[in-house]
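Quick one: the structure is below, and I'll ask about it shortly.
Here the complex is missing one protein chain, while the rest keep their positions.
Chains: A, B and C, in written order; residue numbering restarts at 1 for each.
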Amino acid sequence: MNTFGKLFTITTFGESHGAGVGAIIDGCPAGLEITEAYIQKELDRRKPGQSKITTQRKEEDKIQILSGVTGGKTTGAPILLLVKNSDARSEDYENLKEVYRPGHADFTYSAKYGNREWRGGGRASARTTLAQVAAGAIAKKYLKEKFCVEIIGFVDQVGSVKSEVDYSKVSLKKIEANPVRCPDETAAKKMIALIEAVKAEGDSIGGSVSAVIKNAPVGLGSPVFDKLPADLAKAMLGINAAKGFEIGSGFCAVEMRGSEHNDSFYAEKGQVKTRTNFSGGTLGGISNGENIYFRVAFKPTSTIAKAQETLNRQNKSITLKAAGRHDPCIVPRAVPIVEAMAALVILDHYLRYKAYK
Amino acid sequence: MNTFGKLFTITTFGESHGAGVGAIIDGCPAGLEITEAYIQKELDRRKPGQSKITTQRKEEDKIQILSGVTGGKTTGAPILLLVKNSDARSEDYENLKEVYRPGHADFTYSAKYGNREWRGGGRASARTTLAQVAAGAIAKKYLKEKFCVEIIGFVDQVGSVKSEVDYSKVSLKKIEANPVRCPDETAAKKMIALIEAVKAEGDSIGGSVSAVIKNAPVGLGSPVFDKLPADLAKAMLGINAAKGFEIGSGFCAVEMRGSEHNDSFYAEKGQVKTRTNFSGGTLGGISNGENIYFRVAFKPTSTIAKAQETLNRQNKSITLKAAGRHDPCIVPRAVPIVEAMAALVILDHYLRYKAYK
Amino acid sequence: MNTFGKLFTITTFGESHGAGVGAIIDGCPAGLEITEAYIQKELDRRKPGQSKITTQRKEEDKIQILSGVTGGKTTGAPILLLVKNSDARSEDYENLKEVYRPGHADFTYSAKYGNREWRGGGRASARTTLAQVAAGAIAKKYLKEKFCVEIIGFVDQVGSVKSEVDYSKVSLKKIEANPVRCPDETAAKKMIALIEAVKAEGDSIGGSVSAVIKNAPVGLGSPVFDKLPADLAKAMLGINAAKGFEIGSGFCAVEMRGSEHNDSFYAEKGQVKTRTNFSGGTLGGISNGENIYFRVAFKPTSTIAKAQETLNRQNKSITLKAAGRHDPCIVPRAVPIVEAMAALVILDHYLRYKAYK
Partner (left out) sequence: MNTFGKLFTITTFGESHGAGVGAIIDGCPAGLEITEAYIQKELDRRKPGQSKITTQRKEEDKIQILSGVTGGKTTGAPILLLVKNSDARSEDYENLKEVYRPGHADFTYSAKYGNREWRGGGRASARTTLAQVAAGAIAKKYLKEKFCVEIIGFVDQVGSVKSEVDYSKVSLKKIEANPVRCPDETAAKKMIALIEAVKAEGDSIGGSVSAVIKNAPVGLGSPVFDKLPADLAKAMLGINAAKGFEIGSGFCAVEMRGSEHNDSFYAEKGQVKTRTNFSGGTLGGISNGENIYFRVAFKPTSTIAKAQETLNRQNKSITLKAAGRHDPCIVPRAVPIVEAMAALVILDHYLRYKAYK
């Protein structure tokens, strides 16, 4: 339900128009230095209104740590992270009160729970991913400090605009250099132009996010069900609007031969390495010391300005024309969420791994 | 680790060259009629040696039910499913004793556990998927009998040979009509020809499996982390050789516009329906009553006859030339595994759903 | 760790001198009417300063519901319950900064986490049971409204003062009629006198709480590990200061004969009943429709005014004389905690039970 992880767990709460959103982190090792300012920086990467290609909605998104940290350090007790909602004007959503918005969870939530939060999607709102980003920020910090693991995500495609990126050389700086978070500058420009054009039409566009996990030790992941790729896949498909996941060669593997796909082993300074990395850094579900990389597909934002046919709660056909300001493309803001979820998976598996060392 | 599910759980055991493989099913509702013969039929779909395009290895794979079923009906107690291994000739694997086979888990298991089963992959062997298929057979039966849910998988692509299949009309009969399990007869012929050619070269080839889940009630899946697509993704990426998962529009969503992707709602006989189904049967992670469909990418079989560069356990470079008989393409035999894992996910979520009705 | 339950789960957070304490409830069915005022009433039963026999410390303990409830009803989304801490004067604890208080968790927390909250016990503080009481209040309400289950706890012994109480006739009103929460008035007076005497000596005294669960349906509890008594035992031993648990005949069973202990079955209006109830309402770990009753032993409060020999963090022997105001006997305030934890167990098992009906 609302808990993720086995040893490093997060349990999230909150909805778009309640008091706030957040998470309890349970199982965070003691002694990690954490400040609200550090987490805030990660949240700001996800924040609306960052640039002209994201929604112009303004949200404060100010993080508060209410437990589990004393004197700037984690104590080993549960950490409560809270981001209060600013006073949202519910009137903005009045026209949505009775509508099942296409592509949104209004209908399924209504059917499942017998009630419905019509103001901004309630629990299904992407606003709830704030909790994941805040918790993931802590996991990322621990991974980096304790064993130099780095997790970097970037936008690799928007609509039909593809980028050329060598994931093994990608840097945070290059990604943050443009608002679309694509380290290929030429592609980035085209992506921005496309997003602006789509926005002008009152429409939205899909995209994909790639991520690389560097320096993960050999041995993370469990055989059979809790394979590292399996847990990453679950984490990614849990993100709002995600439609697909692939690791290493991914769907390209379908057209490949074994003689081409098998990554040959060789030794370098006593370390086992592979000449290629089609496996994406795991073999049999367990990390092999190479870069772990994967890609996540996101659908176009469901909220669009264009008129759409739909139903209201009385099952009457109506035409919906959304007001409000929305992201024409979700992927630039999805980057920190992908990184955060990956960090949660890796840290959780790292703790399991330590239990047996 | 080796347990999957929350209310309907399976815990598997066994390795390629031990006494056998199998699973304990816990949480199976009482009163379901189950026979070994019924499960055997599903296992036979996965069995090696079915046709000229699968491995010619012969395995008996005879299922035994050792607990939880009395008088042909489940009792509510745990069900132990066991498939004994036939006496494997370990000599066949003597030459692999010291080798890290490319694409296989030999190296990562060795690094993680400090030991290694060199005979046929041990716990990492695809033979262990027998357990999933047997357990999934029980889940499938329950789903079909209790609420008419049907789960049908098929091969939709092998190498670059794609099929044209309307997932909403696909039938088990058509799929089982040819050894490659592709309901598009023209494509099936080409796939078979490709697999034979690849086999003749001592190589292997990738492929993909699609599956459709029909008649799932509205309301399966939990918000945030345990979304139905998230749990399906985890289940699929847990299958040996899986490299990718997509649901509904999947990676195609990347290039789509919102106005195109949003499935319009309409009402039919009091039921909420959608005109298109790019969402793949879920909205906000919860089933919406439409067909749930998804696709899984599989890499080419790692074992090939061609010579390969690799290392032995002493980190010395060697050339490996695999003897033995292996599947040139894994996807025809992966179909029942994909169905089984999907059935486990759906039944588990169905029981969670009932807890709140 | 800090999560309890499988379908109806609570995850708690907070420490005695941080920002506050509370819990996320996940898996609460939608549609239950809940107000802060209702929860507050349960919290007030646990509050310090209620009477002359509890600590005179004043705490506000004001509950806030920050998510999961809209328009006075649960939505099915996680419910965040928060009780802010009032500004505690840390100076009061200055003398404890370096001390391992006997009977407290100072030493074990320090050894486990490498840090220590010396102000009021930190995470180990009994203040954290506020979260359980608040969450249990919601479970109790659901159980009562949906299937008339009632859970009533009371003090049955303080020191050597025992009460005579027929658990099947006990009522909330009678229990709340005196500050020691013992429905046997004569015993209650003696208990109060004893507590006052002990307090005057700067000492503390143990006690026990009994509880009865009425109207639980037949069939709650799972065989083998998740027996209803097993889950109740875990819940109770998780409460601060608890040292023992017994159900039905409990430790008296040790001296009984089978012919005496076996509860004979008889039928009444088509219902299977038992003539006695030594089993305490469960057979084979599953509720049998009779009253479920159990008893929990609590040690005397560890904080006392009397001088005690102990160590400081430098392993030097010192004499500790506690200042501050503390409960001379914990059991009157433990009653709502016992009820709350029992409610969490019963509701969790009720949801599991529904999954299979």
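The rule is simple: a residue touches a chain if its C-beta (ideal position, glycine included) is under 8 Å from a C-beta of that chain, and two chains touch if they have at least 3 such contacts.
Source: prediction; values computed, not measured.
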item: Of C:H17, C:K47 or C:R123, the residue in touch with the unshown chain; value: C:R123
item: Residues in chain A touching the chain absent from view; value: 6-7, 29-30, 76-77, 223, 351-352, 354-357
item: Absent-chain interface as seen on chain B, which is shown; value: 1-3, 9, 11-15, 18-22, 24, 26-27, 30-31, 64, 66-68, 70, 73, 75-80, 82, 112-115, 117, 122-123
item: Absent chain, residues of chain C that touch it; value: 1-4, 12, 100, 102-105, 107-109, 111-112, 123-124, 128, 157-160, 198, 203-208, 218-219, 221-227, 229-238, 240, 242-251, 253-267, 270, 272, 274-275, 278-280, 282-288, 297-304, 306, 308-311, 315-317, 353
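The rule is short, and it goes like this: only the chains that are shown with their structure count from here on.
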item: Copies chain B and chain C touch via same or different residues, half shared test; value: same
item: Centre-to-centre distance between chain B and chain A (centres being mean Cα positions), rounded to whole Å; value: 27
item: Centroid distance [mean C-alpha coordinates] between chain C and chain B, Å; value: 46
item: Residue numbers of chain B (touch at least two other chains); value: 223
